[in-house]
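Missing here: one protein chain of the complex. Every other protein chain is in place.
Up next, chain A:
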């Protein structure tokens, strides 16, 4: 198998594994389809925006949950809500699913539950970031070798 075919195989297999392991869903595939020669870095740009957004929102949630005088659960919920929205739009299923549980704990004003969800969401975000960075690296290698992802 020549190098381009090998790299292509690697990219396809890795992409498929992200779906099988539930890291991303069809919405992510839709993003990849939106990318074209006029916007060749679209997926990377959206992913970067998402990661920045994640970090900011996770920090907001952590700060709000740290308040010893009394947690403002509405504030926590607002951040979780936004994270749920953007994770859903990028196809980040596992992050989105944690957000769904997280919102229930906010509604119940359950600080312990919220802290557990915060830990989970931080974990899922890190995992996803690694996975996508690997995917993008594989894509770059493939393109550099003269292949294409379509």
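Things to note:
By our rule, contacts are C-beta pairs under 8 Å (C-beta built on N, C-alpha and C of every residue); 3 or more make two chains touch, one makes a residue touch a chain; residues count from 1.
The definition used in the following text is that contacts and distances are computed from a predicted model.
Matching "Ribosome production factor 2 homolog", "Two-component response regulator ARR22", "Transmembrane channel-like protein" or "MICOS complex subunit MIC60" against the UniProt entry of the left-out chain gives the name "Two-component response regulator ARR22". Contact with the omitted chain, checked across A:16, A:49 or A:108, is made by A:49.
Not every partner is drawn; the one left out touches chain A at residues 27, 30-31, 34, 36-39, 42, 45-46, 49-50, 52-53, 78, 81-82, 84-86, 88-90.
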